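Below is one structure, written out as structure tokens, with a few remarks after it.
A single protein chain has been removed from this complex, and every other one stays in its place.
Moving on to chain A:
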Amino acid sequence: MKLTFPAFAGRIAFSALAALIGAIFALPLIWFIFAPFNARAELGVAIPDPWTLSNFMTVFQNNFAMQALWNSLIQSIGGVVLVGAAATLAAYALSRSSIPGKGAVTYILLLFSSVVSGSAAMVPIFLIVSAMGLIDSHLAVILTFAGGLLPTAMFILRDFIDSIPKSYEESAMVGGASPVQAFFDVALPVIRPGIVVVVVWAFVNIWGSFLIPFILLRSDKLMPASVAIYSFYSEAGTPTVTLLAAYSLIYSLPVIILYLFVSWKFGFRFFGGIKA
């Protein structure tokens, strides 16, 4: 395509501006790219000389840090399994049964889930968890996240299931399958991509989240990595920067990998946001 001179100059200006904004976005992250591999990392940006993995060894030898990663894993996987299973069943029921008031249920769920946010509901959630005797337990965090994420998960999955023709299950049932068989053997495999999206979305949310475990947990041995990192830099007078840098990178890895997975598998375009 032939370009006139003003159009050409305009395109160069556009490119320069986009690159400049990209560079500004990169600035706060540059430190985070180099410091984990620098044995003498401080808060300033410095290119590691030599590059080393010794900071990661420090992390692996730090019991509290490793325990926190393990706790993050327990809480995230627990929450994800609960959200995935409960949302799939519920979304399927909302899509395929003729329960009266399905539309109203979906609407009310959507309304409540955007009104009841973590920061507005922290007092009653604390009181409910406390009344259940679950304060300072993994279960408290798992259940709270599951409850909070379910409305959106159900909404995404219901949309997804609605878009699948009913004829699959109908033909299975004409062939003699029970509704439950039709769900598990016919519908579930077809719904699987939708479930994967919801599960990844829920995992990223729980894994990265700070406020809920911060409020509901007391003891060090249950803290997930988000709260552990925060205590590393907010409470220690001078943070151990090398440990923190390497730990931040390890802690971020699952999120980065899942992001790459989603963008490779589904084309990370727009899901109404992988994060809430």
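Everything that follows uses one rule, which is that a residue touches a chain if its C-beta (ideal position, glycine included) is under 8 Å from a C-beta of that chain, and two chains touch if they have at least 3 such contacts; residues count from 1.
Here is the rule we use: contacts and distances are computed from a predicted model.
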| item | value |
| --- | --- |
| Chain not displayed: protein name in its UniProt record ("Dihydroorotase", "3-methyl-2-oxobutanoate dehydrogenase (2-methylpropanoyl-transferring)", "Ferredoxin reductase" or "Sugar ABC transporter permease") | "Sugar ABC transporter permease" |
| Contact with the hidden chain (one of A:N38, A:T144 or A:T242) | A:T144 |
| Hidden-chain contact residue, picked from the options A:A39, A:L69 or A:M122 | A:M122 |
| Sole residue of A:A19, A:L53 or A:L188 that reaches the chain not shown, by the stated touch rule | A:A19 |
| Hidden partner interface residues of chain A, rising order | 6, 10-11, 14-15, 17-19, 21-23, 25-32, 35, 42-45, 82, 85-87, 89-90, 92-94, 96-99, 101, 103-104, 106-128, 143-144, 146-148, 150-151, 154, 166, 169-170, 173, 179-180, 182-183, 204, 207-211, 215, 225-227, 229-230, 233-234, 241, 244, 248, 251-252, 255-256, 259, 269-270, 273-276 |
